[in-house]
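Before any comments, here is the structure.
Every protein chain but one is kept in place in this view of the complex.
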């Protein structure tokens, strides 16, 4: 079984929303590790932070759907073992946005599917096969039974897929921040400048203390969120899931930045894992929804709470 | 019984370190609410962030001690009910600092005790009797039995008195921040500028979301600290007590500042409690030890943790 | 002649927009220092950051205007020498906001004018007469000739009055920041904690360096703005006037905050001028327009600049 993104999420989609035929045809070989998969949602031509902007068309035509559009950040599509893509697009016309989108299964070898290039994250290609792909879909025709769950279910599936995954990202960022602080302290203890160890210099001590208290706070919030997800479910933990998505990558980015500074040239190079860790943390400030969208949503919920009338003397 | 600072802390000192005679003479009337007390530690002439700088002298002379020095931020000394002062000063000569200091009981009406003035905090006088006092001690003579616990015990008493009190400050700051966020949201919902409610403006929503996630993180860290104090004791919670002292006032200051900005002129005036709340939060960034001292200490403990050797490719 | 706010600005209004009769009646005694004046614009009941919200009514009735409303932050109104108020209010109904407002002269002793109380700034009252006043206007009747310049000219007068005054605020804040840095350095050089002078501690050095580079940058921007005002006029310097209003109070607040921290308890008390200076800097982050309004306006002008098409590989 594959345990890496995007296969885990795709398997969850198929397990929860797939038809028995879809599960037999794609879920089983994914679980058996025979094939791999890709997830195609974000598009280069629109602000995908607002998922209702997604513009790839999935047009019914007889017994088929015809798919046209361009995706990017399609993780997994560059792997030679990738056999199936899950593609989000527009099937309907409803004015309000959300009911217009659907997800459909597209075999990798369908005519009209063209994987254009891998995308770098800063200068890194993530993963062994060149990372995240840009993929063109030109008059790609698939049978109607490839639709997942039904037309208009795209947003529901996306929420189910992305929401819980966010806590995994945050847990990994806590780990990355701890690793960075560990490297920072080790380095600071062994390097000397201007007559004393970096570890004895006030500014470095300030970074270490700030790093520790920021990590601890983020960790406690992630733990509370996990506990809520276990006890009241993903919906009940909605505010906290957004809160950790806002807090954790920014915290990790800050801590790793300080560790880089203590490592100097080593910090930005391949000599230490810090620069690559930083690039991942930075990307998470917009991946799966930019900070600004999560903050806007969290603020609106805060504003809906009942309140006593503000005082005026 | 008095429940306000500095009486609670002073009563704890007498209960834990006082002789039976001291307890009978001062603790009982304090508990009965018949008298009040003051605590005199900080001095205007030295950097009291490093308590070993404290320079007031407590000199043995026959059956008495002679006290000379100037204190300030002596909370409680301006109250007409204040009958007893606990004063920290130097009794010894030990080179390393800590064993040199002692605490002694000085009745308020002893000749040579002069309360000079109240000190303002950003223009505010805290408390009904003018707040924190500057107090001169000139050849103040008290009997030897007024020494608390014994010569050289000053630091041990100070630690026991100040340490646990810090969590109370932090809990109050969590409450202040919640109150400020409540006022911020109420105000933002009812005021309109440039055609829409402040609550609908992106920057204000950003402040609300940031406030919520900062409060939540600080609250969880304070809760963890309280749990540690209950389960492993104040010593075992030492790192966390420092962590919340670093985190919480700064967090409250940030949230209250945003609430002030949303209230405009109202925010800095007596029309709302925000400006006074802010002054308290700001003062806590150095009261009971400035942030920088707590960070330095926390960093040193972090640096002492055993670590795997840092990698190098 | 009076050189203090709000008299200087009020005299400029009368000199530029007043009728010969208004100038004879009020400008001359102001210039001679015989009387003082107040400026009544901000209102407690609306978000005055958007001046089109101002709701005090100035209603024509026969040969008079009838004024009703509540103002606050009316600087000068508490002085016993204050004889004349300049009041902004709504005379018209035009939908788009700006043409609806007018400014009118109201003698201080007109029936219906009631000065309610002085407003504190943090705990300070600014000025010898209790600072900024809250003033009620209840069926206040003044003759029609008290209108300044004409109905609907309120915004033009306000712009002419407030715009150039902003650079004076900023110049004063540069001075305040320099004073704070001077105090910070003096204090840091003479106080010792944990075995070395504060001036030798890394975090304090970091504050000093940051303070110096922030002050220098703000100073240069203020100087450029002054040069533009002299050479191309206030309109041509509009962007820069907003820029210094955004930058300078925030810079001064930051520097003064660090000076306060180095002074500990002294810093927030009356022992040093720092806390009062801080309160003034903080107030300027919303007085004469909050940062957020200036930023919004500056951003819109930036967005209107012609640009080359953004690249895409």
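We call the chains A, B and C, going by the order they appear; numbering starts again at 1 in every chain.
The working rule: contacts are C-beta pairs under 8 Å (C-beta built on N, C-alpha and C of every residue); 3 or more make two chains touch, one makes a residue touch a chain.
Quick caveat: nothing in here was measured; it's all calculated off a predicted structure.
Set against the missing chain, the residues A:49, A:68, A:159 or A:234 yield one that touches it, A:49.
Between the chain not shown and the residues A:80, A:123 or A:306, the one that touches is A:123. Contact residues of subunit A toward the unshown chain are 42, 44, 46-50, 53, 72-73, 119-125, 132, 191-194, 198, 201, 203, 260-261, 264-271, 275-276, 278-279, 282-283, 285-287, 290-293, 296. Touching residues on subunit C toward the chain that is not drawn are 181-183, 185-190, 199, 202, 204-206, 208-210, 212-213, 216-218, 220-221, 224, 240, 243, 246-247, 270-273, 292, 294-296, 298-300, 302-303, 305, 307-313.
Residue-level contact of subunit B with the missing chain is found at 201-206.
In this section, only the chains that are shown with their structure count from here on.
At the interface between subunit A and subunit B, over half of the residue numbers involved are used by both copies, so each side presents largely the same positions.
The angle of the rotation carrying subunit A onto subunit C, fitted on C-alpha atoms and rounded to the nearest 5, is 180°. The geometric centre of subunit B is 35 Å away from that of subunit C, both derived from CA atoms. Centroid to centroid, with C-alpha atoms defining each point, subunit A and subunit C lie 46 Å apart. Chain geometry summary: the mean Cα position of subunit A and that of subunit B are 44 Å apart.
Along subunit B, residues 270-271, 292, 296 each make contact with two or more other chains.
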